[in-house]
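Excluded from the complex is one protein chain; the other protein chains are retained at their positions.
== chain A ==
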Amino acid sequence: MTMPDRLDVTWIALIGLALATILLPPLMPRPLLGNAVLLALAVIKGRRIALDFMDLRAVPALWRGLVSAWIVILLLFAWLASAVAALI
């Protein structure tokens, strides 16, 4: 039996994070905190996909930065918009 490599570890981590994303919402009655947790989980998943599946770990930082910025800015914007709507 072969030892799991980085790809296997990333897949297991993604499955765990996806299950947490599915199971957590009913346990988090406060939307602001709940949204922050769900979107943070999505950022972690996105980073793992970009670095290990898309193979951006070994390429120049510019490319890693662009893909990471896409997921961080989009999900941060989603959280800020939901926070503003909740506070108004």
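The working rule: a contact is a pair of C-beta atoms (placed from the backbone, for glycine too) under 8 Å apart; a residue touches a chain by one contact, two chains touch by 3 or more; residues count from 1.
Please note the rule applied: contacts and distances are computed from a predicted model.
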"TRAP transporter small permease protein", "Glutamyl-tRNA(Gln) amidotransferase subunit A", "Nitric oxide reductase NorE protein" or "Haem-binding uptake Tiki superfamily ChaN domain-containing protein" - which is the UniProt name of the missing chain: "Nitric oxide reductase NorE protein"
Chain A, residues in touch with the chain not shown (by the definition above): 7-8, 10-11, 14-15, 18-19, 21-22, 25, 31, 34-35, 38-39, 41-42, 45-46, 49-50, 52-56, 59-60, 62-63, 66-67, 70-71, 73-75, 77-79, 81-82, 84-86
